[in-house]
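Here's a structure for you.
For this depiction, one protein chain was excluded, whereas all remaining protein chains were kept in their positions.
And now, subunit A:
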Amino acid sequence: MVEYRIDRHSGVATYVQIVQQTKQALRMGLLRPGDRLPTAREVVEATAINPNTVLKAYRELEREGLVEARRGLGTFVRRSLGAATADAALRAELETWTDRAREAGLDREDVAALFTAVLDQRFAVPDAHAAEPGTRVTADGTRRDTEHTQHTQHTQHTANSQGDPS
């Protein structure tokens, strides 16, 4: 089980923080396929954030194929992230590159700025609020349906765990 830490001054949208922390836990092996994510109720009780924010993050993870919502049971991890062998090779390359940057006289901040600039250039920056603004206004019906499913799921989940002797 993961525990989310929300930093309200990070400038990163809250739901994105949940997505990122879940992915981090997948990369580090803290979450593995088959593990259950905490329910929306559990997350909001601990963090005091809005329940819809958690559901939005879980939908995003589901869209990326990392987790799946199982009716009446909860949200479960489908696959982990980052193959260890590829990671090691990439890490070695990055270490070599970082050493070269240092020898070239760049300090820590220069390197971080350079790396971030290339990251931003190569990967689209997720802009939570610019995405599909047109559908947002009208998408209310769909979203509420999802919420209801999630509520039902939670209730059923509670019932299941009470009835389960294990």
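Assume a contact is a pair of C-beta atoms (placed from the backbone, for glycine too) under 8 Å apart; a residue touches a chain by one contact, two chains touch by 3 or more; residues count from 1.
Note that in this section contacts and distances are computed from a predicted model.
Not every chain of the complex appears here, and the one that does not is recorded in UniProt as "ABC transporter ATP-binding protein", selected from "Xanthine dehydrogenase family protein subunit M", "ABC transporter ATP-binding protein", "Cytochrome-c peroxidase" or "PH regulation protein D". Considering A:E3, A:E45 or A:D120, the position touching the chain not shown turns out to be A:E45 (whole complex).
Hidden from this view is one chain, which touches subunit A at 6, 8, 14, 39-41, 44-54, 127-130, 133-134, 136-138, 140, 144, 147-148, 151, 154-155.
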